[in-house]
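These notes are about the structure you will find just below.
Complex shown without one protein chain; remaining protein chains in place.
Each chain gets a letter, A, B and C, in the order it is written, and its residues are counted from 1.
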Amino acid sequence: MRIGKQDQAFTAIATSDATSITVRGHDLCGDLIGKIGFSDYFWLLVIGEKPTEAQRRMLDACLVAIAEHGLVPSVQAARMTLAAGPDAWQGAMAAGLLGMGSVVAGSSEQAGRYLAEIVSRADGGDLEAVAIESLKEHKAARRKVAGLGHPQHSGGDPRADRLLELADELGISGTYIGALRALGQHASRIVERPLPINVSGAIPACMLDAGWPLEALKAVPLLARTAGLSAHLYEESLRSIGFILSHKADLAIEYDGKPAKQQAAE
Amino acid sequence: MRIGKQDQAFTAIATSDATSITVRGHDLCGDLIGKIGFSDYFWLLVIGEKPTEAQRRMLDACLVAIAEHGLVPSVQAARMTLAAGPDAWQGAMAAGLLGMGSVVAGSSEQAGRYLAEIVSRADGGDLEAVAIESLKEHKAARRKVAGLGHPQHSGGDPRADRLLELADELGISGTYIGALRALGQHASRIVERPLPINVSGAIPACMLDAGWPLEALKAVPLLARTAGLSAHLYEESLRSIGFILSHKADLAIEYDGKPAKQQAAE
Amino acid sequence: MRIGKQDQAFTAIATSDATSITVRGHDLCGDLIGKIGFSDYFWLLVIGEKPTEAQRRMLDACLVAIAEHGLVPSVQAARMTLAAGPDAWQGAMAAGLLGMGSVVAGSSEQAGRYLAEIVSRADGGDLEAVAIESLKEHKAARRKVAGLGHPQHSGGDPRADRLLELADELGISGTYIGALRALGQHASRIVERPLPINVSGAIPACMLDAGWPLEALKAVPLLARTAGLSAHLYEESLRSIGFILSHKADLAIEYDGKPAKQQAAE
Partner (left out) sequence: MRIGKQDQAFTAIATSDATSITVRGHDLCGDLIGKIGFSDYFWLLVIGEKPTEAQRRMLDACLVAIAEHGLVPSVQAARMTLAAGPDAWQGAMAAGLLGMGSVVAGSSEQAGRYLAEIVSRADGGDLEAVAIESLKEHKAARRKVAGLGHPQHSGGDPRADRLLELADELGISGTYIGALRALGQHASRIVERPLPINVSGAIPACMLDAGWPLEALKAVPLLARTAGLSAHLYEESLRSIGFILSHKADLAIEYDGKPAKQQAAE
């Protein structure tokens, strides 16, 4: 059965024969292994060209900013999964990454789409006016503003501030960061609660201004968290807390269903 | 319900409060973002200390070597999964990583355990003698030798050769690489078929000699493949081949079950 | 860190102590094991009450209809994953279920939401008029109509026909099936291509009319496919085709990226 009408049976990423492997137009063994850092290679793999120094430093900073933030839900899910199946790291890693949905770390993607929408509505014109208008719409519709606000860092997400500062230093700041800053400047006043720029807003702004495509944004938090999860899975294998986590969590929840009735024999 | 007797309720990876995030004893925003590359950060996260220049270059080389090798099964699984659910990158990524089991890319871990066993049996003594003995045991038991042989690169896996060469250049080559080379030198003769050192043998040898722990070996191919999968998922979102892959694969398999019988009314 | 303002720390599904387990108000060991079939139990678990005979038969029929359809993409992903990691059935099963996204089998959920929208727009009034209006909107916006059309069964999806017939027999057919039939009756004419009711349209229509909640619709294809995937994973463990599938699929795709350039020494 053929689903859909996909008719371009091509890939431009890699090919190989018995003696060589070609990746994005480079000989893997002769030109890449030992000669290119992993961040540059990640950029080359996804985009097809090597990054500039500024692009690579921006990417590194975004990956470092989002890789690790302690025992967040997805880390807990991964550690519980490893505790339950210590022989399958790949399963525990997958369970952790599956937690990067629209609400938590995967929110970078949502925020990126929102910034792109602001930029597109401004159409080269007044970003600030569009940002204000959009914030008022969100207030009216009681919708969450993607990329702003943080449950813990309500006074300002220090990771976001650092990333934006770095984007300025690297000469990367452009329209997307402009849009985000316009949102950040007016949000708390319009929505009437503390809405500082968060790291999931700063990352897409910085990456889009660095030239990274919107459709590949989610790769950044996914790669970053794979590094953080690696640390947690290694620690879990040495000093397991997976079942302590689930035990304590279980204690916090009460059963409010019906009690079991003694049932007559059928 | 409490499962197991885990009694050390600690983590040494990260902590945070309203204004700062501490990772492995460093202030994330002040000391890490913008100041440390992603590969160094990965090492810091997992190991707890920053790598030396040689360690980082060895890690980079291993990550680059294993990140991408075309439309391998796990990449196909990921692309089919994205084609079927384009809104859930994390699901497609997870499906791809789940394919890193004991047989394919996850085999680095198996090979690492095997090298550790050789090194431990030699106990500071003659690695070559132990390697020969172990190969004869494998031949007798008709068991696969982890870290040797490749379905496509039977004349020698060029990635492995390059990694070992680099380990020499960086002054990293030690006991584990010694053990692997001893295996590689005698395997084809003893097992009587071409068994060159493969990339899943070279990676654990290089990483273990660089000081990376055996228990965290699987993190290396997992992180690497997350980068390669990112490229494929982005390409899939632009130019989908997921259903072409499954259509062609389906055509290759014939039904040899029973034909449907016309059944009388029940 | 506390995310969100979840303040109801309760579950109504199950509780247990050292000697008994209570599920939905029944003693698991005394009243359920050996006394209730799995389909009834699935309904009890999700809904909180046992189904009527007609509800259970409708559920059984929907599960049977969607459990298995040969080597579809998600089955291929699961079989490739098991071939690559034969020791981790749970990983292969997870990879298979991850393919139940919005486009393929998970489309039952989409279709259910669409039917609920039609029913809500009709608001007790003329379903047919609303269906026609909605189809014209889809035609104008060139949007796919959820629940209609099939890549292989363009003359009519026999599973859908059988399910709707059974719903009539069981006296279950109501507003949702009415909405679906109204769509099916006019779609091919309005959209100007063959758009018979498909199984992903029939399942939500039948289940919603049987009293199953919209928010739990996805559980039906997920449970059903777990059964089908079980058959495939067992077959894969006896007679592996995972790597045949990926080999044939790989052959169908050509590399159209840049060739590797010979690079001068750095």
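We take it that a residue touches a chain if its C-beta (ideal position, glycine included) is under 8 Å from a C-beta of that chain, and two chains touch if they have at least 3 such contacts.
Quantities reported herein were computed from a predicted structural model and do not represent experimental measurements.
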item: Omitted chain's touching partners, listed by label; value: A, B, C
item: Of A:V23, A:L135 or A:I244, the one touching the omitted chain in the full complex; value: A:I244
item: Candidates C:R121, C:H186 or C:K218 - the one touching the absent chain; value: C:K218
item: Sites on chain A contacted by the missing partner chain, in the whole complex; value: 1, 16, 70-74, 76-77, 80-81, 83-88, 91-92, 94-95, 98-106, 241-246, 248-253, 255
item: Where the missing chain touches chain B, by residue; value: 1-4, 9-15, 20, 22, 24-27, 30-31, 35, 48, 69-70, 72-73, 85, 87-88, 90-91, 94, 103-104, 151-152, 252-263, 266
item: Interface with the undisplayed chain - residues on chain C; value: 1-4, 6, 8-16, 18-21, 23, 28-30, 32-34, 36-39, 41-42, 45-46, 57, 59-61, 63-65, 67-71, 83, 89-91, 93-95, 97-101, 106, 109, 152-155, 158-159, 161-163, 165-166, 169, 213, 215-216, 218-219, 222-224, 226-228, 230-235, 237-244, 246-247, 250
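Please note the rule applied: only the chains that are shown with their structure count from here on.
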item: Same vs different contact residues, chain A with chain B, by half of numbers used; value: same
item: Rounded Å distance, chain B centre to chain C centre (Cα mean); value: 34
item: Inter-chain centre distance, chain A versus chain C - centres from mean C-alpha coordinates, in Å; value: 28
item: Rounded Å distance between chain A and chain B, as computed from the means of their C-alpha atoms; value: 23
item: Where chain C touches two or more other chains at once, by residue number; value: 1, 70, 72-73, 85, 87-88, 91, 94, 103-104, 252-253, 255
